[in-house]
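Complex shown without one protein chain; remaining protein chains in place.
On to chain A.
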Amino acid sequence: MAAIFQGLGAAAALSPSNCFDSNKLHLHSRRSLSGRKASFFVVRSDGSVNFASNSRGHKAQQLITNAVATKAENSAASTKAGHELLLFEALREGLEEEMDRDPHVCVMGEDVGHYGGSYKVTRGLATKYGDLRVLDTPIAENSFTGMGIGAAMTGLRPIVEGMNMGFLLLAFNQISNNCGMLHYTSGGQFTIPIVIRGPGGVGRQLGAEHSQRLESYFQSIPGIQMVACSTPYNAKGLMKAAIRSENPVILFEHVLLYNLKERIPDEEYICNLEEAEMVRPGEHVTILTYSRMRYHVMQAAKTLVNKGYDPEVIDIRSLKPFDLYTIGNSIKKTHRVLIVEECMRTGGIVCLSSQDVPTPYAGTLEEWTVVQPAQIVTAVEQLCQ
């Protein structure tokens, strides 16, 4: 996710001079970061530095959810009656509500229909909406993704499921050339209101091919938005927002998060596709993360709190574009930033990220591939020295 550096400008602060050796975490001193802070704000175009609270910022506050690792009493959602469900059920609920609302919304992919989806996100939908609206496709990723794009160009709003996100590598041409660029090359004549979604990330000993994180691959494709869900609340809200967006949206789900349980509101809501989520406000250090790493970070946060640190945790959620408002404000406050992700070190955000290896099968090796909470604790301690 190299683009964050362009987006954040120097604030990203991970300049080549900051390259670290493979075993050592990279840490910013408070001094170097504040030095860079100035250039961060210069990067912007309009020049008006205004961080006063505005309505959007307020809205962001309201969207803080009751993530599993956050304190329940902080959540607006949990104070309402609501209903409790698992993340995959939240995705399904969002999908179903949108299919009820708009008959142009349809689903296509491998085993989404009769089988109900490999992670049951589309369970029962084929029975309710019929085989054409919930279309079981042959195993032909590039072609059925392209078919979804063609359907989107001609008036439908398809949701294409990659049975495993990694399979979408086979559809890379369609996602890049047609999904990403066609609105532009057609001079704005055709829109591609498609959602491409599916399970990704490092699971439990699924082996290299089924453990891929594709966000850095897709990051540089112009014209697509990318969001990663991490809680049942935001999974549903982002699913609904992605379906309603006129832009092509890739929605990343994580195989290990499908069974997260959370109480979500009964009344309808959608999330903002461009907004980061403040998971835990704090003062000492900003930790930016997304998807499953959010939980590693929150686990580390507990340890850190016990050790006297007050970390601020932000789930960036919108992987493209970045919410520079939330991120920028936080860094302005803490002057320190740690980025924790599951994507690859090289070409990823680079700070605390996965090793540059194909994900090994063996459980121990797999664990050492992705960032662990203890590493986060160590990193924050060094950062706050």
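In this section, a residue touches a chain if its C-beta (ideal position, glycine included) is under 8 Å from a C-beta of that chain, and two chains touch if they have at least 3 such contacts; residues count from 1.
Criterion: contacts and distances are computed from a predicted model.
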Protein name (UniProt record) of the chain left out of view, among "Pyruvate dehydrogenase E1 component subunit alpha", "SUMO-activating enzyme subunit", "Glycosyl transferase family 28 C-terminal domain-containing protein" or "tRNA (guanine(10)-N(2))-methyltransferase": "Pyruvate dehydrogenase E1 component subunit alpha"
Which of A:90, A:112, A:125 or A:149 contacts the chain that the document leaves out: A:149
Of A:251, A:324 or A:383, the one touching the omitted chain in the full complex: A:324
In chain A, positions touching the absent partner: 7, 40-41, 43-46, 48-51, 54, 56-57, 103-104, 106, 130, 132-133, 137-138, 140, 142-156, 173-174, 177-178, 182-193, 222-223, 225, 245-247, 273-275, 318, 320-326, 328
